[in-house]
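Here it is: the structure, laid out below.
Just one protein chain is left out here, and the rest sit where they should.
And then chain A:
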Amino acid sequence: MSFPLLTTTAVVPALGAIATAAVPAARRTAAKWLAFLFSLATLGLAAAVLIRFDPDGARYQLTESHAWIADFGVRYELGADGIGAVMIALTALLIPFIIGAGWNDADPAPGEEEETENKRWRPTQGFFALILAVEAMVIISFAATDVFVFYIFFEAMLIPMYFLIGGFGDRAHAAGEAEGAKQRSYAAVKFLLYNLVGGLIMLAAVIGLFAVTSDQLGEGTFSLQEIARARASGELDIATSTERLLFLGFFFAFAVKAPLWPLHTWLPNAMGESTAPVAVLITAVVDKVGTFAMLRFCLGLFPGASDWATPVVIALALVSIVYGALLAVGQRDIKRLIAYASISHFGFIVLGVFAMTSQGQGGATLYMVFHGISTAALMLVAGFLISRRGSRLIADYGGVQKVAPVLAGTFLVGGLATLSLPGLAPFISEFLVLVGTYSRYPAAGIVATAGIVLAALYVLLLYQRTMTGPVKDEQVRRLPDLRVRELAVVAPLIALLVFLGVFPKPLTEMVDPAVEHTLSDVQKKDPKPQHPTAEQGWFDYKPAAPAEHGGGEHE
């Protein structure tokens, strides 16, 4: 039996969580370093997954399969396709940055120090242990090819997330300490309840799926590959109405998580109240499980129903894009602004998934990765800024670039990535989603294109109001520029955005075959161009001599 690489990739951060939690209260710094090292080890393992993965090989690789709950056909089945592999890599990549950025976020406030020394409650250790716990669960979710295994971890990650949102917030809250704790608690419970309701509905669908498979196959199964095989051979033939109901059950949970309009309202609360690194964890990592699961489970298990639901889903995605962007324009709170921008971006991802074209789905997958990196860059710098001034309100800033030019510069790059400037990675994914959508649904493509204008508006407004102009007041004048640790967190993210914007090929090569598999699941083919220009392959293509350019003659 081969080495269980995927399981190990998830077990290492889980062990790290336990180890970090066990560090004595007084050894806070040791706990931080321990967590950081575990996250690096996980990153190394994720890199191994990427290297071991052969894009031209079987659809699912590095597979593991063990009987688990035999009576219900539940198997512990893991496997990575190109999409899952890059999502695991994204998760493992971002966690060290999240830990590095949140280095001091869970320290006891000065004065509290003494009290906490002797108590059993160790917030610092808890903070980093919870982050690693989330990482472990997210990785399993990306790797699971058994619906039940996926479901368990999809739900279980709510618990550490709940404590991360509710237990740790920004030091200074505009509304005062007590009110701040109240709002945090509200945000955490709202997050939990929304996702639990989604999860419960999904649970009904999971059970329904089991009922259908056990009826038709004689033995119930949750295995994606088994179900796909049975469907292909005709053994499994889900009735149309059942399939649609099951699809809706799954989709609802994922749409809450993604989040899709109108189920999005928990996100601004959660991202606004939590610390910036946790906000990144929510939007860049945890929420991606939702859009990823749409690709893998909704489309993979219920192709017919996915096709049936497409018009509605596309409409919701378009609403998310435009609505999220407009609301971002109207925000007065930096973090909530970024949260609404994310809602707009999730609209793009869902749009790409349901456009059912190679470019759309390939773009959506890249979008998940690139949005993760770009939002991390923007949000973490925003967090550094907020921690300096102790305010999330845009109106409390102004002229920051004068006193902290490096901070302002990195903030601008993060913002430019968010508005998908060409040359930075998100441009590629956004363009692919748009072109992929346009080729099947031209009207939707054009509406979504409005999103790129609105994105420029909210990003540049934010930059203008916070960074430019005369220095706002004495408090802003005293803001220090980025520290070494902070720069070490942001610089690699920016370098990655530039590198992947210029040379995304390593990722597209991973993702492309997986997208083709997904498209064949739903039996969709890309729309053909009306007047294809060249019969020969692109790489053999030699540009015509200039004389033929304007002539209008067709050879």
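By definition in this document, a contact is a pair of C-beta atoms (placed from the backbone, for glycine too) under 8 Å apart; a residue touches a chain by one contact, two chains touch by 3 or more; residues count from 1.
Following the convention adopted for this analysis, contacts and distances are computed from a predicted model.
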Refer to UniProt and select, among "NADH-quinone oxidoreductase subunit L", "Phosphoribosylformylglycinamidine synthase subunit PurQ", "Sarcosine oxidase subunit delta" or "ABC transporter ATP-binding protein", the name of the complex member that is left out. "NADH-quinone oxidoreductase subunit L"
Touching the absent chain when the full complex is considered, from A:D54, A:D473 or A:E509: A:E509
By the document's definition of touch, the residue of A:A67, A:I446 or A:A488 touching the omitted chain is A:I446
Among A:R27, A:K182 or A:R244, which residue is in touch with the absent chain? A:K182
Going by the touch rule given at the top, which residues of chain A touch the chain that is not shown? 69, 71-72, 155, 158-159, 162, 166, 182, 185-186, 188-190, 192-193, 196-197, 199-200, 203, 207, 210-211, 214, 220, 261-265, 323, 326-327, 329-331, 357-359, 362-363, 399, 401-402, 416, 421-423, 427-428, 431-432, 434-435, 438-439, 442, 445-446, 449-450, 452-453, 456-457, 460-461, 463-464, 467-471, 502-505, 508-509, 512, 515-516, 526-534, 538-539, 541, 543-555
